[in-house]
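Encoded as structure tokens, here's the structure I'll be asking about.
Apart from one protein chain that is not included, each protein chain of the complex appears where it belongs.
Now for chain A:
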Amino acid sequence: MTAFLQNCFAGLSLGSTYALVALGFVVIYKSTGVINFAQGGLLALGAYLGYTFSNNLAVAFGVAVLLCCVSAALVGATFERIVLRRMVGQPPFAVIMITIGLLFVLEPLVTAIWGFEHKQVNNPWNIRTVEAGGLVFGVRDLWTIGLTAAVVLAFFLFFRYSSLGLAMRVTAFDPEAALAQGISARRVYATSWAIAAALAALAGILMAAGPGGLTPSIGFIALAAFPAMILGGMDSPAGAVLGGLVIGLAEALARGYQDELFSWAGDNVSVIVPYLLMILILLIRPYGLLGTKEVRRV
């Protein structure tokens, strides 16, 4: 039982990271209809900005986390303002290609500024642990779960009760009706990009604060978070969080019970579990667990 709970805790921590990244995907998709392939690049940029604040500028780690999220948000909003605004009304495919272009720009930009070396972010968590009920909890993992929960809560409150959140929901639901009501689509799009970039940066700095440290490949996790978004439903923020947690738990449990249950299927079943789950869910619910079913008039 202890091993099971320990694996569940690992899955929740991993799933929280996936949830943050997947939420970023969904925020942009929901408001603009575009899948942002640069999410991994924004995650890496945010993590390296956090490194600069924490190590080079010797800012307290908590402040560094805040500053890297704000900085990434500014980068996201600026990119939307300078590049994507010119693409309003263009086919989503063209905008998607631009996000792929942004990813290819961000990767060398990060290495040009910070180099390829393995870096360690100054942080108070590292490999510290606490014990409770016979279980060992990594402090970083606890913070990852806690911060994700707090961010998700704040996110839902923002969407439900703030005027900007309401504007984003209306724009996502019907852009033309939103415009008719005087809602600025530009402001909504810029806010979406800022939120997505901040979420990516938070995921990045939380990962970099772990024992693996920081390398340019940190953004690859966005690929693993992709099934979480699909599984939860591409236009559902709640689905992104649920998808992230489901994928994280499934991956950790498959890994934990690999030898007992899956040895017949090879050595790396946990790696394919997210994709198997994604295929399975899509077969049953093509719009994801909490996605909106598209209605077409014939």
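Throughout what follows, a contact is a pair of C-beta atoms (placed from the backbone, for glycine too) under 8 Å apart; a residue touches a chain by one contact, two chains touch by 3 or more; residues count from 1.
By definition in this document, contacts and distances are computed from a predicted model.
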Report the protein name recorded by UniProt for the chain absent from the figure; options are "3-isopropylmalate dehydratase small subunit", "Cytochrome c oxidase subunit 1", "Branched-chain amino acid ABC transporter substrate-binding protein" or "Isoquinoline 1-oxidoreductase".
"Branched-chain amino acid ABC transporter substrate-binding protein"
With respect to the chain omitted from the figure, which of A:Thr17, A:Ser71 or A:Thr99 is a touching residue?
A:Thr17
Identified contact with the non-displayed chain, of A:Ser184, A:Thr215 or A:Thr292
A:Thr215
Hidden partner chain, touching residue among A:Leu57, A:Leu74, A:Val136 or A:Ile279
A:Val136
Even though one chain is hidden, which residues of chain A still touch it in the full complex?
3, 6-7, 9-11, 13-14, 17, 108, 111, 115-120, 126-127, 129, 136, 138, 207, 210-213, 215-217, 220-221, 224, 251-259, 267-268, 270-271
